[in-house]
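Just one protein chain is left out here, and the rest sit where they should.
For chain A:
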Amino acid sequence: MAGKPWGAHLRQVRPPEPAVPPQVRVAPGGAGVQTQGVKHGLNPFCEIALEEAVRLREGGKASEVIAVSLGTKASQETLRTALAVGADRAVLAEVTEGAAPGPLEVASALAALARRLQPQLVLLGKQAIDDDCNQTAQLLAAMLDWPQGTFISRLELESGAVRVQREVDGGLETLRLRLPAVLSADLRLNEPRYATLPNIMKAKKKPLEVIPASDLGVSGGPSRLKVLQVQEPPARAGGEKVENVETLVEKLRQSGRI
């Protein structure tokens, strides 16, 4: 594409997510996992999306990267990390403690912010590693009536459009989407950078705007999804060696596996 960067607002969107739980424990009552005492941090897939956004700006293809989140006050820390990695500014749609937004609430908030901030591209992680919903990007695209490219492993901006490669069940699919569009990042899109010490210091000076979720016209929770039960996978039982393939097939049939 032509060398001149066009005025694309590139926006990286990320709901706040817990860091990899060290030892996931089912909460008493079985209605979720224990989150008390667990520190929260930037979702890995969102990190990848953020990295892609920053690379686009560094390559001159985008003019600004805005990191966005829906969450409580604690999410400011996550947004500061995003600023340290390279976002230009950040916006937090704040909810009260205990609000527990689900994908629908997050997508609503992001849609409201998108209408306000007018980006050309919205990049999200494909799913959050705590609930693995994989819904937010799709819901957001539908709300905004924008084209969506999910599970992307490659991205190329063209004039007025974006060409993405998606990892799908059958292999790789390449799409060309007109801008503005919503994309969700998959694992192999890039390898995120470490924030450098100077950039962490610079992040302090970058603007972080906090808007109450109600100002955006969204409730921010609670989610209409209710988790009925969470249980640990069955403890690993011993294996069994068999003599030949016929016995193997027979045993698999007996246990209902085939």
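Please note the rule applied: a contact is a pair of C-beta atoms (placed from the backbone, for glycine too) under 8 Å apart; a residue touches a chain by one contact, two chains touch by 3 or more; residues count from 1.
In this text, contacts and distances are computed from a predicted model.
The UniProt record for the undisplayed chain lists the protein name "Isobutyryl-CoA dehydrogenase, mitochondrial", from the options "Alkylglycerone-phosphate synthase", "Isobutyryl-CoA dehydrogenase, mitochondrial", "GPI-anchor transamidase component GPAA1" or "GOLD domain-containing protein".
When the whole complex is considered, the residue among A:77, A:131 or A:156 that touches the unshown chain is A:77.
Check A:96, A:196 or A:214 against the missing chain and you find that the one touching it is A:196. Chain A residues in contact with the hidden partner, per the touch definition given at the top, are 18-24, 37-39, 41, 44, 47-48, 77, 80-81, 84, 129, 153-154, 167, 169-172, 187-192, 194-198, 200-201, 203-204, 232-233, 235-236, 238, 258.
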